[in-house]
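Note that this complex is displayed minus one protein chain, with the remaining chains in position.
By written order: A, B and C. Residues from 1 in each chain.
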Amino acid sequence: MKDKGTAVIIGAGTGLSASVALRLADAGYDIVLGARDTGKLRDIADRTGARCVPLDGSNPEAVAALYADLPGPLRVAIYNPSARIRGDIADLDPETVRKAIEVTAFGSFLTGREAARLMLQNDGETKGTILFTGASAGVKGFAGSATFAMGKFAQRGLAQSMSRELHPKGIHVAWVNIDGGISNPDREGRGDDGSNAMLDPDAIAESYQHLIEQHRSAWSSEITLRPWVETF
Amino acid sequence: MKDKGTAVIIGAGTGLSASVALRLADAGYDIVLGARDTGKLRDIADRTGARCVPLDGSNPEAVAALYADLPGPLRVAIYNPSARIRGDIADLDPETVRKAIEVTAFGSFLTGREAARLMLQNDGETKGTILFTGASAGVKGFAGSATFAMGKFAQRGLAQSMSRELHPKGIHVAWVNIDGGISNPDREGRGDDGSNAMLDPDAIAESYQHLIEQHRSAWSSEITLRPWVETF
Amino acid sequence: MKDKGTAVIIGAGTGLSASVALRLADAGYDIVLGARDTGKLRDIADRTGARCVPLDGSNPEAVAALYADLPGPLRVAIYNPSARIRGDIADLDPETVRKAIEVTAFGSFLTGREAARLMLQNDGETKGTILFTGASAGVKGFAGSATFAMGKFAQRGLAQSMSRELHPKGIHVAWVNIDGGISNPDREGRGDDGSNAMLDPDAIAESYQHLIEQHRSAWSSEITLRPWVETF
Partner (left out) sequence: MKDKGTAVIIGAGTGLSASVALRLADAGYDIVLGARDTGKLRDIADRTGARCVPLDGSNPEAVAALYADLPGPLRVAIYNPSARIRGDIADLDPETVRKAIEVTAFGSFLTGREAARLMLQNDGETKGTILFTGASAGVKGFAGSATFAMGKFAQRGLAQSMSRELHPKGIHVAWVNIDGGISNPDREGRGDDGSNAMLDPDAIAESYQHLIEQHRSAWSSEITLRPWVETF
């Protein structure tokens, strides 16, 4: 067991989650990765000693089971999954929309709830940090993107409510608006060409770690990370 | 059939919905009221000639059935229901939260979708108006109110997305933040004592009608209505 | 003297101010128009019986003098002037910027202050209404438009502060974001071609009157008016 406690990352893949996992493992956290498909996590698990748990982050029982069995006290919880469905409002399929809201928002709630329950039992000035990976769709509802807007707005409302409730109890909650595409050398056409027009996952991970390490007298509850050339 | 077409109000009760129904009936609309409990709508139905449809506004089939059978072309659709669950994040029951999000947000989507499908077939400079009754919980996530925050934020994101998509197609969409309690002489302790510290439902209905009648060169997509003495 | 009291409009021209003056004159207000150049107001004055006062709305003495001499109790005050300077931040001339902020923001303050002083002496449930004509530049600071952003943001902050202070004292304060160009048949290339892609000043005036007539249990303090085809 490492000395900083456990960091859970839900929605782990080879991009952002891998960068965060590596950085937090280096910083002294035991890493637990939860994802639908844990096959692609082998490399990250090897490099960080992470435990990999296959799960649907919007399934209450599966989420409860993951948080019930951690290698040490939970200090960091990060929720990444989201479902981006596009289409004119009149053409959207209700069941697809319902499921998408559950992945983006209800899953955020499940991780937020379990993390809060565990962290409230911790000691220390800061009992833990809960981060939600958001998007501009949580600030502005774009045309043709009602489903994603509903999910990301809901997630941001959740994060605000949790910040107001949990900050005075010593748990830091933040919603991070990732305003742009994230580069990923493993995915075709997503590698960075040197222009830094997409967010470097290591750069995001650096800001996540900064949030985790902020002194409790100066916490941020919402930040936006955006490439220098992104219009907004 | 009246000459202005049909106005559908979902979540009809003796308060806001009654005031809106009366005002729109006076203005020349056929009124269709959808509510879980249509028993309490008898008086309103008598006074407006409204058709009353018992339904759960978050049930896709029920909503589709209501909109499939209207007395005339749909010109106004208003969605009022919401589920306000309070409690510390760690104490919330997942199934209760899931259901609450469906009432507040998914139901808004269902009415928004059906209304858009119908209104797109209308003619006229303004093809129709879709109004969502919101709350401050859609702008600010309060402590102990994560469920309501998720639902109202999602509803606001939906309304923004629909505004951006549908305004250029001639359908006016607006989200109305009702920032305060609504007075209701039929409910104990909710009557107005002359201080106007709670919103008068007739006053809200007046602003709803103003939104419906706005010229398409000057549409509002989000407004807040708030009692003069309400802090904000 | 008319029975509704006096309405002062600062920054009066042949566009928005003329529409508002005509509508409020019809509604029973004595109109006082303040503008740098009162020559172009002759037609409006003839049609409304308005008094025209030449003044710089950002000059404290001139503004005080106008409000010190009104035909009846002040019930409505509207501030329209603004200075839109474009340019890269590095190229802006400090004195030009200083003056522009004074026209847009300091002038708003002067009218707000004088109007508040007078209206606090009125009786009635609603003692008066103060409206500031804003722009999207008060919500979003655009590139190459730092000067206008400073002025309109400041004006919006003023309006919010005044709303919170004066609403509980019976004075309604609202900031109106005019998000688009205003059509004007008197100005070359600004007439409406039937597409309603620019705001019709009469449509804006209708929403201004709606704000003035809102019941105090349901006041709006910020609204946006935007053409149906405007992107946002």
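We take it that a residue touches a chain if its C-beta (ideal position, glycine included) is under 8 Å from a C-beta of that chain, and two chains touch if they have at least 3 such contacts.
Remember, it's a predicted structure, so these values are computed and weren't measured experimentally.
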Shown chains that the omitted chain touches within the full complex | A, C
Out of C:Arg23, C:Lys152 or C:Arg226, which is the one that touches the chain we can't see?
-> C:Lys152
With respect to the chain omitted from the figure, which of A:Thr38, A:Asn59, A:Asn122 or A:Ser207 is a touching residue?
-> A:Ser207
Which chain C residues touch the hidden chain?
-> 60, 88-90, 92, 94-95, 97-98, 101-102, 105-106, 109-110, 112-113, 116-117, 120, 137-138, 140-146, 149-166
Name, in rising order, the residues on chain A that touch the hidden chain in the full complex.
-> 125, 164, 167-168, 170, 172, 183, 192, 196-200, 202-204, 206-207, 210, 214-232
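Here is the rule we use: only the chains that are shown with their structure count from here on.
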Name the chain whose C-alpha centroid is farthest from the C-alpha centroid of chain C.
-> A
Chain A-chain C separation of Cα centroids, rounded to whole Å | 45
Can you list the residues of chain A that touch 2 or more other chains?
-> none
